[in-house]
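Missing here: one protein chain of the complex. Every other protein chain is in place.
This part shows chain A:
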Amino acid sequence: LRGLNNLLFYRYRDLAPQLVPLDYTDKPDVTLPYELIGSMPELKDNPFRQRIAEVFSEDGDGNMTLDDFLDMFSVLSEMAPRDLKAYYAFKIYDFNNDDYICKSDLEKTVNKLTRNELTPEEVRLVCEKVIYEADLDNDGKLSLEDFQHMIIRAPDFLSTFHIRI
């Protein structure tokens, strides 16, 4: 864990060497803007990079401190447990931050996954199908429990929700 944290610190610093000091004893209040985080080679082509940065940043806008940065990559590493990954994946797909993945969140997710190539009718059909299959408590939207239940049936989730640094 220490080796990984050291590596992540140097990657964080490499994004903006003039802003990030080497000395962190007095806990400096350094926040890197989202544009720098989103330009990392591991994230720059990921369709969900903005949501990832927003979920892990303290201010919710994608501007990350070192702690947020380390949190992000440790959740996305191989060692994070399934429940933690499921929790954060749920927050990433919850675009309006209301603790439920509702129809509009699903539509945005599907559009990001397919690069807007589906017609609105097809998107609507897919979202209805997802809610029909996964919504256990029949409230028309997916709660965290519904999402976790879905994750259990997709064993690849642990290896796909993973970014190598």
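FYI, contacts are C-beta pairs under 8 Å (C-beta built on N, C-alpha and C of every residue); 3 or more make two chains touch, one makes a residue touch a chain; residues count from 1.
Simple rule for what comes next: contacts and distances are computed from a predicted model.
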(request) Report the protein name recorded by UniProt for the chain absent from the figure; options are "40S ribosomal protein", "Transmembrane channel-like protein", "Acyl carrier protein" or "AP-2 complex subunit alpha". (result) "Transmembrane channel-like protein"
(request) Decide which residue listed in A:P17, A:P120 or A:P155 touches the omitted chain of the complex. (result) A:P155
(message) Suppose we count only contacts with the excluded chain; which residues of chain A make the list?
(response) 1-7, 9, 22-25, 41-48, 66-67, 70-71, 74, 76, 82, 89, 93, 109-110, 113-115, 117-118, 122, 125-126, 129-130, 132-134, 136-139, 147, 150-164
